[in-house]
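Removed from the display is one protein chain of the complex; every other protein chain stays in position.
Per-chain numbering from 1; labels A, B and C assigned in written order.
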Amino acid sequence: VRYAETDAQGVVYHANYLVYMEVARTAFTRARGLPYQQLEAQGVNLVVVEAKLRYKAPAAYDDPLLVRVRVRELRGKVVRFAYCIEHAESRRLLVTGETTHVCVGRDFRPREIPPEVRAAFGPESQGPAAGACDS
Amino acid sequence: VRYAETDAQGVVYHANYLVYMEVARTAFTRARGLPYQQLEAQGVNLVVVEAKLRYKAPAAYDDPLLVRVRVRELRGKVVRFAYCIEHAESRRLLVTGETTHVCVGRDFRPREIPPEVRAAFGPESQGPAAGACDS
Amino acid sequence: VRYAETDAQGVVYHANYLVYMEVARTAFTRARGLPYQQLEAQGVNLVVVEAKLRYKAPAAYDDPLLVRVRVRELRGKVVRFAYCIEHAESRRLLVTGETTHVCVGRDFRPREIPPEVRAAFGPESQGPAAGACDS
Partner (left out) sequence: VRYAETDAQGVVYHANYLVYMEVARTAFTRARGLPYQQLEAQGVNLVVVEAKLRYKAPAAYDDPLLVRVRVRELRGKVVRFAYCIEHAESRRLLVTGETTHVCVGRDFRPREIPPEVRAAFGPESQGPAAGACDS
């Protein structure tokens, strides 16, 4: 947690968790062999259409955070990611969230998620049916 | 829309709508006679426990935005606000959202929303049962 | 001052004054008849090459701020703005600053500031030689 990300209550400003979630999502897609630049080169853009956050406990300045991300749903033009943000040491659960994305092409029209992207996000990443944040 | 709020796609970064929603919420509570400082002086803090956003269309740099906010639910220790963010001129609907807050006291424990706060947020602000963003 | 702009010390995070300065600069150029879009349509972009800030006193959440901006220097390819950020009510001086911009064309190469831009920023806006923040 950076100082810039805290607010006058001494904790992370609530909008910043969406930023952490994006940082994790980027790392996730890169780890799956799909860096942002490559997606873009394929004319694929995953536009955020929905976001949900549940705030369980606050994070403070300098807290080390662990953001876990998984693909929760993958069908047609839509991919949904689920997130668990924990204190990296105490493993206390701080925030859970979800973002839903529609795949759009260069013309910004919705299009099917390409097979190689689908494969990269593939089933093994979806984990068990169980909740995203129990491990 | 400030330049700082845009991202490399040339549109408002998605986390910033939570900031706009908060700015509108602050103006709303002040207009109801409950500036933040007064709430705090009463030992009342409305902590965000949940947020939801649906992105319909993007906003660009320098776009004038109109954020409409209303109390959608008010019971016990919980208040829920609903938001419609529109382009202030074209009135195009850009984002809808909801934030849920729990009232906590100085000890950070949940407590009933005080009657005067309840009265200020009162029923007339809840609007019809209809959707938040049609009118 | 928005809540999102404060930090754990309860005051505006120091980087945000650069945002306020830009918001004022945008309003200033628009008031001079040169909205950003028009500059861009003319193939003119004023790229920040230098920024300086002096922090005199902190601003807190919900403080109304007044940002005064003037053209301090205007020559060739360079324009320099000076800023005074005050508490809008107490008129206490909080921050002074300066940003220096180089005019670049569509090819991102430095170019002379066009005459009409120069005229709009014109001499009368440069004020007396005296300090930017006394008055």
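Throughout what follows, contacts are C-beta pairs under 8 Å (C-beta built on N, C-alpha and C of every residue); 3 or more make two chains touch, one makes a residue touch a chain.
It should be emphasised that the depicted structure is a prediction, and the values quoted were computed from it without experimental measurement.
Shown chains touched by the hidden one, complex as a whole: A, B, C. Where subunit A meets the missing chain, the touching residues are 2-4, 19, 22-23, 26, 35-37, 61-62.
Although one chain is not drawn, its touching partners on subunit B can still be listed: residues 3-4, 6-8, 10-11, 13, 15, 60-61. Annotation for subunit C: contacts to the undisplayed chain at residues 14-16, 18-19, 22, 47-55.
Just so we're on the same page, only the chains that are shown with their structure count from here on.
When the CA atoms of subunit A are superposed on subunit C, the rotation angle comes to 180 degrees (nearest 5). With centres set at the average Cα position, the gap from subunit A to subunit B is 24 Å. Subunit C has its Cα centroid 36 Å from the Cα centroid of subunit A. Contact with two or more other chains is made by residues 3-4, 61 of subunit C.
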